[in-house]
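Reading through the structure tokens given below for one structure.
Left out: one protein chain. Kept in place: all the others.
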Amino acid sequence: MNVKDYSKEKLSWFYETMYTMRRFEEEVFEFYKKGMMAGLAHLYMGEEAVATGICGALNDNDYIGSTHRGHGHLIARGADLNRMMAEILGKKTGYSGGKGGSMHIMALDKGILGANGIVGGEIPIATGAAYKAKYKNSGQVAVSFMGDSATNEGTFHESLNMAAAWKLPCVYVIENNLYGISVDIRDVTNTPDLSVRAVSYNIPGVTVDGMDVLAVNEAAQKAVERARNGEGPTLIECKTYRWQGHHVGDPAVYRTRKSETEKQDWMERCPIDCFKDILLKEKVVDAKSLKRIEELVEEKIQEAVHFAAESDYPDAKEAYTDVFAAE
Amino acid sequence: MKEITYAQAVCEALDEEMARDEDVLMIGEDIGFIGGNFKTTVGLMEKYGEWRVKDSPISEAGIVGMGVGMALTGLRPVVELMFSDFLLVAADQVINQAAKIRYMSGGQATVPLTIRCPIGAGRSSAAQHSQSMQAMVAHFPGMKVVVPSTAQEVKGLLKTAIRDNDPVILFEHKMEYNKVYTIDDEVEPIPFGKARIAREGKDITIVATSSMVMKSEAAAIRLAKEGIDCEIIDVRTIVPFDRDAVIKSVQKTGKLIVADEAHERCGIGAEIAADIAEEVFYYLDAPCGRVANPNVPLPFSPALEFPLIPSEEKIYEKVKSYFK
Partner (left out) sequence: MAEIIIMPKLGFNMSEGKLIKWYKQEGDFLKKGEPLFCIETDKTNIDIEGTGDGIVLRLLITEGDTVPVTTPICVVGDSNEDVDMILTQGKVQTPRSQEERAIPDPVQAGGQPERGFVSPELRDKGKIKITPRAKRVALEMKIPVEEWSNISGTGFQAGICEKDLLAYAKTRDKKAKASPLAKKIASENDLDIRGIYGSGAAGKIMAEDVRNALTKEGAAQGLNREDTEDGRVIRESLPYAGIRRIIGERLSMSASTAPHVYFTQKVNMEKLLNARKQVNEASSVKVSVTDFIVRAVTMALEKYPGVNASLDGDTILQFESVNVGVAVAAPGGLIVPNIKNAEKMSLVEIAEASALLIDKAREGKLLPSEYAGGTFTISNLGMFGIDNFTAIINPPEAAILAISATKEEPIVVVDQEGKKDIQIKPMMNIQLSADHRIIDGLLAAQFTAEMKVLLENPMGLLI
């Protein structure tokens, strides 16, 4: 699809969403470097086009299942930045009151079934949501995000098999950023394109350039329509790259094993910068509007940063609540 | 009153709950067309359709995970695992996901998922199909653990499990399925966390789970003839656990035995004995004891298997040892 096929609003949304993700992750990293963030975060920088492109094809009441690298997905679905940042810092004003942290943010009011700390753990859960949609004939779709390495977990195969057999309204999105921590996917899988695995389940599998938000969105629209029509799931593989290591503080020494300039090569294809160039070149959004978007995003980001930093930690006795539902 | 097998009682509970609430649905291996490996879902697929009583492929982690997803999005799924041993295949979805999602979401999420699976040895099913997993799952916070005894109990407790808004694992006993029981025509849901005094007595307290309740009752009849009066407590639910009932009983009798079919090491008996001991220390007239499986995997040959299963005889001997 061509950039001119999109409305200005939609293109602005794409830009704003990706820019928000990038600034949010940068601020998370700052918190970490200052020793204000406990545990670890897994940053989405570089992969913005994937979440944005996919979620740009969804309705408000659709579901997504996310991963440990989930901040991008959550932002794309409109989760509250303040509550996200507060949760990442473990404050009581976070989405889970500090009980979940970065890897377990859930925002059920936005259809976000949850980030998940277990690789492959969310895939059957998203598939269950798709089953519900079919069972209730609700027209909803469930998107299951996963990394390249999750496609080697048993749950990937179990879920795709059932979704394909029963034609569940599900879209499976692989964010192939080449690495499962330090292990190169190309060394542990025999299929350079992971989308090929769709053949095992007799469903369509497509590979797209994960740095191109419009390419991703186009593939997403097709898959979502297919799902809503009751034709079953699709497997979309987005080739992308993460700027930072697996987690904050990971020096990522494994990157240069196959190519000295691997990181720099990918960074030249920054989804945000390239998209901005296209928008300006094709004159579909002007520089002033983009600057305005950036300023508005910056305000929201700084608000989230302050909100999170100044919020209180939860009381220790809160650890004993929310194990079970009140009867 | 009517006569019914334990398996039919399970089936009736599922039927009644599905009739009552269209959000209740089931998924499991062989539950649809043939009505279940242990005949616990006979007729349900015909009645409710194949989307509501779904025959699944052999994907334990997948179907429990789907159950979590369904529960998160508003349904009340009942997932059947054919043997409690297969909880290990699905363990991540059971323990890391279902049990913890509510907590990790700070209370936003509710997971009204019910998992049913059978425990127990006695059919020469050998080591991988004869285990009893209740201690393992009770160890992890976030899941309710139900161990019904009779057919009436399983029917009432299964209804409560399905209506409960939290993840519940309900353990049926595979040796009970074909036994005929007399149950009430109408069975109300039995509340969790309230044990049943199966037999009142004053000399010793036997806390029992699942079919060990009935074995204890048989042993108690023999013991009564010898002047030993047993009080038998049917635990019903290990989580939530009715501590007060046990404490009250031991204060009266001064002696406690826990009868639970599972390996003795780190089992329910160990938990109850340690947990209760603090409360009843000055009422104890003897140390707490256990009747359980020895710490060996379950063998195939009946000559090897039967002597390992905690039996009425073993309960009888254990109680007798307290009254020399």
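The chains carry the letters A and B, assigned in the order they are written, with residues numbered from 1 in each.
By our rule, contacts are C-beta pairs under 8 Å (C-beta built on N, C-alpha and C of every residue); 3 or more make two chains touch, one makes a residue touch a chain.
From a predicted model like this one, the values you see are computed outputs, not experimental measurements.
Engineer: Check each of A:41, A:106 or A:305 against the chain that is not shown and name the one that touches it.
Structural biologist: Considering the complete complex, A:305 is the one touching the chain left out.
Engineer: Just name the one of A:267, A:284 or A:325 that touches the chain not displayed here.
Structural biologist: Answering carefully, the residue with contact to the hidden chain is A:267.
Engineer: Footprint of the hidden chain on chain B, which residues?
Structural biologist: Where chain B meets the chain not shown: residues 254, 281-287, 322, 324.
Engineer: On chain A, what residues meet the omitted chain?
Structural biologist: Listed in rising order, the touching residues are 26, 30-38, 90, 248-249, 251, 253, 267, 305-306, 309-310, 313, 316.
Here, only the chains that are shown with their structure count from here on.
Engineer: Using mean CA coordinates as chain centres, what's the chain A-chain B distance in Å?
Structural biologist: 40
Engineer: Going by the contact rule at the top, pick out the chain B residues touching chain A in the complex.
Structural biologist: Residues of chain B touching chain A: 25, 51-52, 56-57, 59, 61-75, 77, 92-93, 96-97, 101-110, 141-142, 144, 164-166.
Engineer: Going by the contact rule set out above, which residues of chain A touch chain B in the complex?
Structural biologist: That would be residues 63, 65, 94-100, 104, 106-108, 113-114, 116-118, 121, 123-136, 142, 154-155, 158-159, 161-162, 165, 321-325, 327 of chain A.
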